[in-house]
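One structure follows; several queries about it will come next.
Only a single protein chain was left out; the remaining protein chains are all shown in position.
Presenting subunit A:
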Amino acid sequence: MWIGNLAFAADTLKHAENSHAGGESSSWMLHHISDSRTIDLEPFGHITLPQFPPIRIGGLEIDLSITKHVFFMWLVSLILIIVLSIVARSYKKQIVPHGLANLIEVFVVFIRDEIVLSVIGKDGLKYLHYFLTLFFFILLCNLFGLIPYGATATGNLAVTGGLAFLSFILIQLAGIRKHGLIGYYKGLVPHGVPAFVAPLMFIVEFLGLFAKAFALTVRLFANMTAGHIVILSLIGLIFIFKSVLVAPVSIAFAVFINLLEILVAFIQAYIFTMLTALFVGLSIHQH
């Protein structure tokens, strides 16, 4: 963490010097938060990622080049596949978990009992694997932003939008599977509603389905980005005041926010999983 802060500070210095020549600028902050085509390894230069020509589908131009966030998503997926398959294999030897398996089991049992069973009920166990994947993927993506040279893939609207889209599909499919295609959309209107309000309620409910997915997208993105901006701003204060005396205070605060970010990484992964489970529960238990 200290090294991470040092890397930030070193970078800030360089960018502050640049911006000093060309007036005030906060572009160095965006440089750390936004997606880019290079992976920065600051004192040692940077790695340029491969870039492909954009693909044309219909009237859309889609750029499928590998970017920083894509790289970190793949890294996270790879780590999860390796670590979780090692853990799964360890249960074949003995039922009692040891070491790493013990740590993972805490999370798995927590998601099963506290999220899926308590919010959705027994019906939710069919979808348990989705919630587990979602939780571990988001958690590790969030945590990767806190280590030096890492980037938060979940601090990208496209990534969180993709995750929310998968959750949206699950919410619809879970409802359709339980009540049937027509039954599900009919069931959106609560029972005992007067006939003249029913169409209005249907519209409200139907739009609400999209609003929920959109809120999931923005919530995760905003929370992950906000923390990074706060840390960078605190360090940036040193260069705005142009005084070393500010450094101890702003570094102390930055370390505090960094620690808080670890908590936020867990909480946001939990909230995303929890709210997805809640919405799946709402579409399964229609009233």
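To be clear about the criterion, contacts are C-beta pairs under 8 Å (C-beta built on N, C-alpha and C of every residue); 3 or more make two chains touch, one makes a residue touch a chain; residues count from 1.
To be clear about the criterion, contacts and distances are computed from a predicted model.
Choosing from "Membrane protein", "Putative F0F1-ATPase subunit Ca2+/Mg2+ transporter", "Sarcosine oxidase subunit delta" or "Curved DNA-binding protein", the protein name stored in UniProt for the chain missing from the display reads "Putative F0F1-ATPase subunit Ca2+/Mg2+ transporter".
In the complete complex, the residue from A:G161, A:G187 or A:G281 that touches the missing chain is A:G281. Considering the full assembly, A:V218 is the residue among A:V218, A:I240 or A:L260 that touches the omitted chain. Those residues of subunit A that touch the chain absent from the view are 114, 118-119, 121, 204-205, 207-208, 211-212, 214-215, 218-219, 222, 267, 270-271, 274-275, 278, 281-282.
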